[in-house]
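Just one protein chain is left out here, and the rest sit where they should.
What follows is chain A.
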Amino acid sequence: MAQSVVVQVGQCGNQVGCRFWDLALREHAAVNKNGIYDEALSSFFRNVDTRGGGDGPGIYKGKICSLKARALLIDMEEGVVNEILQGPLRDVFDSKQLITDVSGSGNNWAVGHKLYGYQYREKIVEKLRKTAEHCDCLQCFFIIHSMGGGTGSGLGTFVLNVLEDEFPEVYRFVTSVYPSGEDDVITSPYNSVLAMKELNEHADCVLPIENESLFDIVNKIHQMISSGKLGSTVKQNSLVTSSAGSARTVQEKPFDAMNNIVANLLLNLTSSARFEGSLNMDLNEISMNLVPFPRLHYLVSSLTPLYTLADVNVPSRRLDQMFSDAFSRDHQLIQADPKHSLYLACALLVRGNVQVSDLRRNIERLKPSLHFVSWNQEGWKTGLCSVPPVGHSHSLLALANNTCVKPTFTELKDRFMKLYKKKAHLHHYLHIDGMEQSCFSEAISSLSDLIEEYNELDATKGGPRTDPSRLQIAV
């Protein structure tokens, strides 16, 4: 089985990353009762002999000794990473797989990308090589970062460049948290647009996330629980926002609930690559099927169900509700409504006790209300993984390559232009070595081109369909 490496950059990246590793351990513990280091575990964890103290040699089979995350933690401030290393997950991280500094990036993409990038390039390459050496078949890098700040945004996208240069054959999946309109970082539009250019050019797939959507989901769950609308009790560990059953036993920190959602997204995304099923969907298949043109690689994700009730019997009506929810606006992880925009492609990754007939029935049922591009009318990629997430009997992850991402990008562009026209705060960027005005104009140009591609596709929606004429053969 192939391995993946997680590179978590900046405060947001590391906080989300931390939740990911915690929930991943919880998931594997639930499945792996015998404590044997199996192929599923090896995709994200190494098995290390620590009896001699410190990091020993890797153990490739047999009982689990000490699991180490295949991760690289990068932050230009020490606070978050230190906290992780002193918390309940400290033994999961290899102490050498860190790159930290003290002063932070001051919410400045140029500081993250140009200054720290240049300064730490060698160290980054060295540590990436180390993690790659521990893999016998490295398939994918997952980058987790935010777009609005300085480290995650700037240094994170610098690492993306490095990955493409040093490991061109390995897939690059990026989970990017986009800033909201009311973001308190004034320069977040600059940071985001500068980062977008890098994502356009160097990422294989991007999963954009918006805090507002995560926040709405957290609220929705709170309301459902406190209103008593749910007849029987909710299984705590089934909440998509919950850390129940994981290593973090203390009071949850403010962003934990939201970050757990993103962690669950990554777990579900990789579930079919790790666990068996009747129709496997590997990471390279996701990239192959959902990216029809190289730059259109932004995937809108939705997770259902958000929780399970304690009674386990699942009549198929409830199963169907899960599929309907996946397409509803309030289950999307960005502020978008895929139902009213144009689908280029859609993937459904189902986990648990769901069979192919359930999939077919729901696709038939939902198809008429969705708009697919003319050359991909049956643009569905499906996967069935037998192992459900913790606390659930079944779950669904929907990934949509859909023009509904456009508003996120146009709003970003508008906020950028508002600042840029007044040349507000530009000097903070331009005085960094390697930064020039052209960086800004190229970045906004790249974003505009991307928006234009989505516009052209939208223009075809609902138009008359003329199929191209077939080849004529002389008999």
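Operating definition for what follows: a contact is a pair of C-beta atoms (placed from the backbone, for glycine too) under 8 Å apart; a residue touches a chain by one contact, two chains touch by 3 or more; residues count from 1.
Heads up, the rule we're going with is that contacts and distances are computed from a predicted model.
A.B. asks: Out of "Tubulin delta chain", "N-acetylglucosamine-6-phosphate deacetylase", "LYR motif-containing protein 4-like" or "Centromere protein N", flag the one the UniProt entry gives for the chain missing from this complex.
C.D. replies: "Tubulin delta chain"
A.B. asks: Of the residues A:N32, A:N161 or A:S287, I need the one that contacts the missing chain.
C.D. replies: A:S287
A.B. asks: Identify the residue among A:Q86, A:S357 or A:S438 that touches the chain left out of the display.
C.D. replies: A:S357
A.B. asks: What does the interface between chain A and the hidden chain look like in terms of residue numbers?
C.D. replies: Touching the chain left out of view, chain A contributes residues 1-2, 39, 136-137, 139, 276, 278-280, 282, 284-285, 287-294, 316, 345, 355-358, 360, 363-364, 367, 374-382, 384, 467-468, 470-473, 475.
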